[in-house]
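Some chains omitted; the rest stay in position.
The letters A, B and C name the chains in turn, as written, and every chain counts its residues from 1.
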Amino acid sequence: MNFASDNIVGASAPVLQAIMQANAGAMAAYSNDEISKRVKARFNEIFEREVSVFFVTTGTAANALALSSAVPPYGLCVCHQEAHIIDDECGAPEFFMHGAKLAGLPGMGAKLKSDEVAAYLQGLPKAVKQMPPKALSVSQVTECGMVYALDEIAALGAVCREHGLSFHMDGARFVNALVALGCTPAEMTWKRGVDILSFGATKNGGLMAEAIVVFRPDLAEALDYRSKRAGQIISKGRLIAAQFEGYFADDHWLENARHANRMAKLLSEGLSGLSGVRLGWPTQANEVFPIIPQALDRALKAAGILYNSWTEISLPESERVGADEALIRLVTSWATREEDVRRLLEIASSEVSRQAAE
Amino acid sequence: MNFASDNIVGASAPVLQAIMQANAGAMAAYSNDEISKRVKARFNEIFEREVSVFFVTTGTAANALALSSAVPPYGLCVCHQEAHIIDDECGAPEFFMHGAKLAGLPGMGAKLKSDEVAAYLQGLPKAVKQMPPKALSVSQVTECGMVYALDEIAALGAVCREHGLSFHMDGARFVNALVALGCTPAEMTWKRGVDILSFGATKNGGLMAEAIVVFRPDLAEALDYRSKRAGQIISKGRLIAAQFEGYFADDHWLENARHANRMAKLLSEGLSGLSGVRLGWPTQANEVFPIIPQALDRALKAAGILYNSWTEISLPESERVGADEALIRLVTSWATREEDVRRLLEIASSEVSRQAAE
Amino acid sequence: MNFASDNIVGASAPVLQAIMQANAGAMAAYSNDEISKRVKARFNEIFEREVSVFFVTTGTAANALALSSAVPPYGLCVCHQEAHIIDDECGAPEFFMHGAKLAGLPGMGAKLKSDEVAAYLQGLPKAVKQMPPKALSVSQVTECGMVYALDEIAALGAVCREHGLSFHMDGARFVNALVALGCTPAEMTWKRGVDILSFGATKNGGLMAEAIVVFRPDLAEALDYRSKRAGQIISKGRLIAAQFEGYFADDHWLENARHANRMAKLLSEGLSGLSGVRLGWPTQANEVFPIIPQALDRALKAAGILYNSWTEISLPESERVGADEALIRLVTSWATREEDVRRLLEIASSEVSRQAAE
């Protein structure tokens, strides 16, 4: 039972099938093929407008490339202090942005509040010693499994426009947020002020398929050059495009995310029902962050269940993790089996009873 | 009939099969899986020694990452003036090397001569205004389809050692050179002084599978960090590794290259037998560079045969392309069908006869 | 009366005199002249060992160049969250380090505690997503006017050695700290584990004269190339060197710093004696950070006294600035006149009395 992440399984059947089909025969290299063209048109439909799409193979590359076209080398990019771009990418954004700086702000559940971002921006020194802020980046779903509401995104978008910042969304779990909100991709992005999006598919059924979706043409201008010089333009590019074709067909992408979220809800409700267990943050997508007794932590691990512990930095003061507690992260995916979730819950519940009995 | 490149077809059956198999079930992400470990061990066998292996998805990334660990930002990297790294990668090496410079030297058939490299290095000003040379990069197979002989590689390796340069080999078509020379991977690389290798598999049957193979431990030290910050560490890394597993099994990689070279030889002999047709450079691997009458060029294109024209910059003075001639490149691959080669030759030969008759 | 900074006055007479003298006649350019050689030898004497010295024109360049040779592009540099390098240089270190990251830790008076640095380093994830720590940088004098004691420097040096970090000291006010501690340059640097030093002279009497002093030969290797490509090698370099010659002659540099510190002490004692006035941090060099009533702040400004307000981020919890208070910084220099200090104190004291009388 592996709840360590949603990138530990391979591609889903439809995605794999699409690769098989696209593999046959000769086609133009470097995404100049028919499949890539079809898929780019499909993105226009999905986002209800003309968008520019660039395929890459990792979320790190998607984020770093997107930011490199929004932030000049002397600029500042504001994000949450726990953001994936600042914590988990070994400096890829700084590399692609040529030394531009990431400024990490605090915020409960790894969410940024528009008024706090505005206050931070107003407080920056107006002097040449201060790198000028050029972009804001948010993660939807956040690193604590929370989902920005549409009006929260709109409020952040308004701050960006007011201060002349580009607005980037790290959508490594874009679809999980989308189905959680029950809105359209357009409503969750450009209609709320998002300028450029890292659109993840790998965690939700892709083999290796991420896309940068650009809503502001000026940000798309040089991305093909930037992508090439980053070694991100795949020669057999049709085989990235094909994954998206399989991904989008018959709402497969939405189904995968709904399943993952459903499994997380099941897990979340089951665990939070146990005495001595509470949630660090509400379960809004496909990640559960329970605070559990250390004895239970040991028991789950002893049962061979794989998952990671998490940092409490974005917990509300009132929710600090106790000395005999552990904050853990359980991630579900399109491939998570309900029986595994139920087994985990049984193990947890019997362990809790056993402890109570002692 | 598509002879434009060897990256226009998908993956070969065994490679695709390997992906299918590796796709099932959950495994550790970021190449910490069993398959990746197995494949890295396989590289040790293939190169008859302990090597460090880093998987990436493009040849550009392999070259740029390899060079970034051999050349500091203030350093110089010597290569041929037609090298892929200087001409075809939109500045990826300069990006990854943080502004280090590529110095392109001339040479027939896109080959560097050891004495000319040595003379160039000796001639460099000994002053702080001069970026110090830190690496030499050669392409095996070269951009003109030629193959460095083992003693030529050894001679270049000796120059590198004498001048304190790291020696990089761009092996986008590594196997095509290998089977052409009939030697072992070890003999063509570290036994001749090569320190770091871009090992290509994509053009010879892979889906997207390139590897950086490092023979000098100090050059491998930081490559995992560099790779991560370049967005090149694939989360489902086992599916890159799996391609190599399929690739290496039962000499599949060698068979593919032998077939591609054989097809090139067939094409080369057929074409050079026609009156008015000569070869720009000898056919040594899987690329043919005939100089043909422009009328024949038009006829081949009219017949729907796809291929590219080429630059004469690396032709010997005596072989300059005439006003009514065209220098073209025909590339064969593991997927090239002998019947297509024969049809091309028939079309060419009948066209040449037709012209003679006029 | 200008207490805004110690770089608002020109060069001191002996420094200016030295420039005049060195200006005559023809000499080799780019610091290959006799004066530069003499001054470099002088640095060896001053630091009681062989050191490598590189002249630059700004403290920002000195810091950024020094760090660029200690931290690779994928590395992390630990410093205080208020450090000049992270706050006041518009990303120069990130530029020169090619995207390496600065990690700012908290600490009272802008000082880092060795045990807290050690704890931070131990807590870093051991994973490729984490940029590896490569250097520690401290400011002596700190941004809050405090001076590291010799054993504090030694303790930080020990942490650096234990964790394989290079140890950089930003000595923009090096001499002010030196005379405050009453030790030798050697005792305050390499004898306590410092590997590379930004040695400032501009604030203490120079025209534009900063030097990078390197104690670990490997860190000096490429600094001439790095300096040249940063546009920091002055063609008439002897005129930077000459400033140091005038600076070091007859203990001029020490005298200047002693005067500046004495003026600060006078100011500090006078102000802290006034009711309603306290010091944010102890006055240890040539900067005074009083917390004063806002009415007094207004009165001083009304009297035409120039100075800056400061941030309370590095104040101890117990010392927070009240709603009707202001934290200000008063900087003294070699050129500060005692009469100006006394006049400021008179103005302040009469204002405080006036307020009491109300």
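Points worth noting:
The rule is simple: a contact is a pair of C-beta atoms (placed from the backbone, for glycine too) under 8 Å apart; a residue touches a chain by one contact, two chains touch by 3 or more.
Owing to the predicted nature of the structure, the values given are computational and were not obtained by experimental measurement.
Note on stoichiometry: the full complex in this file contains 4 copies of its one protein sequence, with 3 placed in the shown coordinates.
Please note the rule applied: only the chains that are shown with their structure count from here on.
Averaging Cα coordinates per chain and for the whole protein, the chain whose average falls nearest the overall one is A.
Simply put, chain A must spin 180° to overlay its Cα atoms on chain C, rounded in steps of 5. Look at where the CA atoms of chain A average out and do the same for chain B: the two points lie 36 Å apart. With centres taken as mean Cα positions, chain C sits 42 Å from chain A. For the pair chain B and chain C, the distance between mean C-alpha positions equals 52 Å.
Residues of chain A in contact with two or more other chains: 89-91, 94-95. Those residues of chain C lying in contact with chain B across their complex are 30, 72-74, 98-99, 128-129, 131-132, 222, 224-229, 233. Those residues of chain C lying in contact with chain A across their complex are 73-74, 87-91, 94-95, 97-101, 128-131. Chain B contributes residues 2, 5, 7-11, 16, 19-20, 22-29, 56-62, 64-65, 89-92, 94-96, 202-203, 207-208, 225, 228-236, 238-239, 335 to its touches with chain A in the complex.
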